[in-house]
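These notes concern the structure reproduced below.
The complex appears here minus one protein chain, its other protein chains still in place.
Naming follows writing order (A, B and C), and every chain is counted from residue 1.
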Amino acid sequence: MPDIDRRDFLKLVGAGSVGVAAGFVLAESIKHPVEYLIPFPVPPEDYSPGIATWYNTVCRMCAAGCGISVRTREGRAKKIEGNPAHPVNQGRLCALGQAGLQVLYNPDRLTTPLLRDGDRTGPFTQITWEEGLSAVADRLASVDGGRIYLLSEGVRGHLAGLFELFMAGLGSNRLLHYDFDYPHTLYAANKRFYGENNLPYYDLRNARYLLSFGADYLGSWISPVHHGLGFGHSRQGGEVRGYFVQIEPRMSLSGAAADEWIAASPGTEGLLALGLAHHIVAEGLYEGDDRDDWMSALAAYSTARVAEQTDVPTNTIARLAKAFARNQPSLAIGGGAAGNHSGGVDTLVAVNALNYLVGNLGKSGGLLFNPDPVVGRPTRSRRASFQTMLELAEDARRGNIEVLIVNQTNPVFTLPAATGFKEALAGIPLIVSLSSFMDETTALADLILPSHTYLESWGDDIPEPGVGFRTASVSQPVVSPLYDTRATGDIVLGLAQKLGLTDSMPWTSMKEYVEQGWRQIHARGADTETRDFQAFWRAILQAGVWGEKLRRDNGAFALDKSVIDNIGAQQPEFSGSNDDFPFVLHPYLSNTFLDGRGANLPWMQELPDPMTSVVYGSWVELNPATARQLGLAQGDLVRVESPHGSVSAPVYLYPGIRPDVIAMPIGQGHAEYGRYARNRGSNPIEILAPRAESHTGALAWSATRVKLAATGKKAALVQTGGTSRQLGRGIVQTTDATAGSGHNARLNSIPIKVVST
Amino acid sequence: MANNALGLFHEPDAALAAAGKLKGAGFAAPALISPIPMEGVEEVLGRKTSVIKRFTLFGAILGGLSGFALAAGTAVLYVHPTGGRPIITFPPFLIITYEMTILFGILATVLGFLISARLPAIRERVYVPDAAVDKFAVTVLCDNAEQFERAAAILRGAGAEDVQAIAEQHP
Amino acid sequence: MSVVDRFSESWRKYRKPGYYEDFDYAWTMTIDLDRCNGCEACVTACQAENNLPIVGEEDIARGRQMQWIRIERYWDGEYPNARLSFIPMLCQHCDAAPCETVCPVSATYHNQDGLNVQVYNRCIGTRSCAVYCPYEVRYFNYSNHHWPAPLDQQLNPDVSVREKGVMEKCTFCIQRIRQAKDHAKDDGRRRVRDGEVQPACVQTCPTEALVFGDRNDPDSQVSRSLNDPRAYRVLDELNTRPSVVYLKKVVTDGG
Partner (left out) sequence: MAAEHNELTYADVNRDVVRSLVETGPKYYVTLGVAVGVFLTCFFFPWFYQLFYGIGAAGMNQPTVWGTYLASFIFWIGLSHSGTLLSCVLHITNSAWRKAMYRSAEAMTLFSLMVAATMVMVHLGRPWFIHWSLPYPNQMELWPNFRSPLLFDVMAISTYLAGSSIFIYMGSIPDFAAVRDRTSGWRHHMYVLLSLGWRGTDTEWHRLGRAYTFLAVLIIPLAVSVHSIVSWDFALSIVPALHQTIFAPYFVVGAIYSGTAGIVTVMFMLRKYMNFERYITELHFDNLGKLLLLLSLIWTYINVLEIFTGWYSGTSTELEALRYKLFGFYAPLYWEMILFCAVAPLLLISRRFRTSFVPMLFLSFAINIGMYTERFLIVATSLSRKYLPDTWGLYVPSLVEISILIGSVAMFVTLFLVFVKIFPSVSIYEVKETMDVPRKGTPQWQTTR
């Protein structure tokens, strides 16, 4: 039992009149709840059947760090909703976040520690935690610290701190956080341009004009739910309707939501940004002191030249530049394919330059600089880029790695096959996986110590980027553990205990560690005097989130001349020649699977792709005109061949894509990962060229050229939608008037009667 | 005691004539038994009227009323607002009314038929199986032997092939 | 109450069309198409709240998807002027619902909240309501559905799991409405406050495109939304009088 006694608990339940109860108290008796209609024939005193209890915790389905409230009934989690108090998502939640319940209740979870018999083709046998932890601890104790690697998914908060302590205790510096979709280039570009380590807060809510260079901010970029809130408010919440422009070769979710979709030539977003910047400066829309510096730095990006390079008409460039400068506050963001190209950092710096030129920095509706977070997070050097992973693979091949501990990350799936990462793992004698699921990487492990899911563990998190002020949230278990698994932190602490690292890590449980860490946050607070820590802690557990509503003083932002001089953008470089490989492959993060982590969730598999309504599979998006040229029809199975391999998928005729680009969603094509994900669709990452972005070493995943080969076969393209044309039936009606500005939309034929009471 | 005289004829006209003679001779109710409905019976034995049409009419009216009452009563007593319609909605209820009118009309007609034709028969009655094939029978109730002889004479005189005495109450 | 009383009361109350206006509530949803970005959070929220089954790839391929709220997508124009619009489609809770009149067993009818309700236990599976529904928002259970353990532990105890042969559809999260009414009653209030009850889809919508409330309350957010001149109803010409009202998408040419 945690150290809240029953009396405390009852008080808390009483206090939680809005349905937010604190603490985690559940009897041990619900290990096998399936057997009872109501899990407790004789319920414990502190628990009332039929009354829902809500726990606030943090969503870990993506890196956004939304706060969630989990509704539980009879000790089971029933529904995840956004935590209304959380500044990131304000009560809202995306589809993937909703589906977190199916992570918890996934039928394919790993339920006990497993040890591999023999080599890595052999089966696993069940072992006890004691055996598992001892086996790992023995091995760790016997090898040189420098030969131990810990490869984790990107974690923040105290767990990241715990990893640091643990690896330091082992004398290893080989701690890496690897996420496929971590925006390395965005961090690098911000560092270069603003000198900031944190991402700024993008204030979409108050922006009146948004230029997005490839950032699918509503689908997969950084914090989709928060951006969704901002988008909605900007669209219809304010006096003036926000205008959204999306620049990307393939229309994403954000492209569909935008007022204008501009299909610039892939990889030329940076050029276009500089072209716009040139126009702004040249037309006198920028009047800063360093105007001449800008003029000279941008001299090469005249509208005409940029128009030619980017395939965007000159008048469009002029119009966008003017509108961007005049409609204040405006905001330019970049990411996605634009950021993950050969010159990704340059592109994003160019986007930052646009924000600078029209004065969007540090103001509402533009971008606001974030204060440093209160809880730790991995430094950027801990964030494994593509280059780092290649080095890891190289180390493995050379036999420099004795033990690799993998925590919930799946590099075997998210690294191109051409890197040989999977094969390189053979050079590591012991691979320990802490994953909750049998993913592709875990399938190669020798020992599996399955972690709790996030709904069963203690922890904390900070949203990255923040929301302009300091905030942090605690995650707490909402149900008692389903299986014989342990929280990642507890596994690490268990190992530390066995290794005698109790000096640096004296805690017996992750909860204790988190709680102790939060004493420091309590100490910062204004109410330190009035509230003791226990009261503060209970309040935090109830609210789920802590915030310090102090905006950082953004002050006057001074730009160094060297930054201006270094601004530039090149034509993109692709792997594969134009002649042999006529199409640019545009892989994109699906907003349901992200980098593939959502593929084992049946709700996500069954959720129609927003743009195509395809479920349960992969597809290749092709412009109808291109398809006509190639003689391909919807559903034809094609082979997509790059210089590094090929994958097959059915054709989807997609009107919102450049004719010289083909797009494929990332996320399907798992070889492992449970019944819902296995052997479904194909993974475009497999065939990507192992090309890194020049400054950061991030994978340039949109820089591969491919060709299409018809197979002559039809493939099942399972769609929920039928015909996606309206045929003049007025289903989605439009008006050209904006809210609050004297529109002339006709009233509908039958007035809606509003009856007064 | 033989109390029914039955004459069997080969030809319908002869049977009809025999029945006419019997009636003329004062016999109460001579009956014809034939394999097909015979034409000209009414001219000989008098006009027949039946109550069936009253049954049909009454049944149909009852059916119509109860059909509407069923639909409307259900709608009013067990209110289930549907489609924003008022609870008593005439067009659909008239269809129910119509169907019930016909159903009750049919059932009442059958009832009327059974009652007026005195079917199903509960007791044994005068019958010759040949009358269901190609013979025409005339039968008459006789109170005593003298009457039977008289009837038999008339029947034979009209050309009956065979005259039988059947000990059964004429219906 | 005697039969005569019952008769006279119903006759008085329901004699003429338009009696819906006297109902306790008139739950209404507005969907701002200018806000909706098609992210489909509503779809999953609904699946989680209402025990919607995972029907599987094979059944979806046969056209048997089961999502009470779905996002329809419509393309206009061709590249490079292609535009994609999304429209969430859920049961419109029509006041003049064609589905209600056709059900032979009254398994679907209008309740005192102005909701078009589906009584699963009463349904015999004629599927005629789905034929009569022009919005195609009624979903039929073509077979029994199974939740591989322990996925079944997620099932919401406030909502039934439907068996094969039963029609189902969006309920406007009637279980939440019931609960809100109970709370109001416990608190001694006559009516549910505006915003006190939100269906799962409305609750989760990241862009706040969905607004839910009682249109009998002129101060409610939904009533204000209804007065937006952009308000329209889908397939208005059919005169089904839906309780789901859409706000037109704004399309401007150039900044």
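Methods note: a residue touches a chain if its C-beta (ideal position, glycine included) is under 8 Å from a C-beta of that chain, and two chains touch if they have at least 3 such contacts.
A quick note: this is a predicted structure, and the numbers were derived from the prediction, not measured.
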Displayed chains contacted by the hidden chain, counting the whole assembly: A, B, C
Contact partner of the left-out chain, one of C:134, C:195 or C:218: C:134
Among B:21, B:80 or B:150, the residue in touch with the chain that has been omitted: B:80
Chain not shown, touching residues in subunit B: 10-13, 31-38, 41, 45, 48, 50, 52-53, 56, 60, 70-71, 74-75, 78, 80, 82-83, 85, 89, 92-93, 95-96, 98-100, 102-103, 105-107, 109-110, 112-114, 116-117, 119-122, 125-127, 129, 131-134
Residue ranges of subunit A at the interface with the undisplayed chain: 613, 721-729, 731
Contacts of subunit C with the absent chain, listed as residue ranges: 59, 62-65, 72-74, 89, 98, 101-106, 122-128, 130-132, 134-136, 139-144, 164-167, 235, 238, 240
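Throughout what follows, only the chains that are shown with their structure count from here on.
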Arrangement of touching chains [line / ring / star / complete / other]: line
Chain nearest the global centroid, as defined over all protein CA atoms shown: C
Separation of subunit B from subunit C, taking each centre as the mean of its C-alpha atoms, in whole Å: 61
Separation of mean Cα positions, subunit B and subunit A [Å, integer]: 89
For subunit A, residues contacting two or more additional chains: none
Subunit B, residues touching no fewer than two other chains: none
Subunit C-facing residues of subunit A, complex: 33-34, 50, 73-74, 76-82, 89, 91-99, 101-102, 104-107, 209, 218-219, 224-225, 228-229, 231-233, 235-237, 241, 243, 245, 251, 253-254, 256-257, 259-261, 263, 319-320, 322-323, 327, 482, 591-592, 602-608, 610-611, 613, 615-617, 623-625, 655-659, 675, 716, 718, 720-721, 724-726, 729, 731-739, 743, 745, 747-750, 752-757
Contact set on subunit C toward subunit A in their complex: 21, 26, 32-35, 37-41, 43-45, 47-49, 54-55, 57, 60-61, 65, 67, 70-80, 82-87, 148-157, 200, 203-209, 215-218, 223, 226-237, 239, 241, 245-255
In the complex, subunit B residues that touch subunit C: 76-77, 79-88, 92
